[in-house]
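The next block holds one structure in the form of structure tokens; read it before the comments.
The complex appears here minus one protein chain, its other protein chains still in place.
Coming up: chain A.
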Amino acid sequence: MQSFGMGQAINQALREEMLRDAGVFLAGEGVGVGIHSSPMLPTAGLLDAFGAGRVKDTPVSEAAIAGLAVGASVAGLRPVVEIMFNPFFTLASDMIVNHAAKLRYLSGGKSAFPLVVRIKSGAGFGAGCQHSHNLEAWAAHCPGLKVVMPSTPADAKGLLKSAIRDPDPVVFIEDMMLYFVPGPVPETDYLIPIGQADVKRQGNDVTVVTWSKMVGVALKAADQIAREGIDLEVVDLRTLVPMDKKTLIESVRKTGRLVVLHEATRTGGFAGEVAAVVMEAAFDHLKAPLRRVTGPDIPVPASPPLERFYIPSEDDLIAAVKEIVR
């Protein structure tokens, strides 16, 4: 099987979907001619393959990029637009929050907005808080948006293909550090359903619910703590909206313990939602209080030791697990 990072997996998904459907086009800042030319990046080479009619480099205009997607999708195309960094979602947010998410509903179901907003996200490249800010909880809080955050190259390919074919607006958040972490990717045309979690590791003692880059952290922590006889089950949510509550709740009923792990800051973060769902559906199965392991409530700092402090680590997770396993 081919093996490469999430950047190339996304590239392959885009290429395949553009070949399959002439209505699919790409737009964003530098999606065609960018300042970097690494083949490991998501849109590398697509301008050459599909031409400037379908791979549209835009001005630095996030509202217009997102509006382009809203308008083009209601007019019958399948736009895939890119927001360069997650904090710039705020500039596009009127179009996403007030328009992409609400216009189907406002139309009484007459209009459709089958668009994908790819957002590059995640801390870890030292750029500081105006370039690193995980805002998935904002998007998830907005009815009418689906929110996808893949953790592996294979998941990214299958989920992005589903997102492009989805009849609704999908916010597809890519952790940039994962662009460079290789993994196996099937060469076939396959879809991973939106709204289906994946148990990345089976275990009996504690359920760790997480997504995106933190799945890797959870799996490493699980290997470490297994040596001490503690068996973690790692549930990769993959899609925040709609949430696969069934897989989540079944896992917690089995293990009786829950830690929710994400890189985003804590207050109002999506861990709170996961925790509440578990409390409503599986409170009686909990043998110990649940724990959240998240970024602290600070903007992401730039200096390497500060940024490392910000990003939740294996040690942070292990400490939380030990608190509830006695």
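Note that a contact is a pair of C-beta atoms (placed from the backbone, for glycine too) under 8 Å apart; a residue touches a chain by one contact, two chains touch by 3 or more; residues count from 1.
Quick note on the criterion: contacts and distances are computed from a predicted model.
**Student:** For the complex's missing chain, which UniProt name, "Pyruvate dehydrogenase E1 component subunit alpha", "Sugar ABC transporter permease", "ATPase" or "Putative Zn-dependent protease"?
**Tutor:** Spelling it out: the chain absent from the display is recorded in UniProt as "Pyruvate dehydrogenase E1 component subunit alpha".
**Student:** For the chain not shown, which residue from A:69, A:178, A:225 or A:275 touches it across the whole complex?
**Tutor:** Here the residue in touch with the unshown chain is A:69.
**Student:** Considering the whole complex, which of A:38, A:61, A:204 or A:267 touches the chain not shown?
**Tutor:** Of these options, the touching residue for the absent chain is A:61.
**Student:** In the full complex, which bits of chain A touch the chain not displayed? Write them out.
**Tutor:** Output for chain A: 25, 53, 56, 58-59, 61, 63-64, 66-77, 79, 94-95, 98-99, 103-112, 143-144, 146, 167-168.
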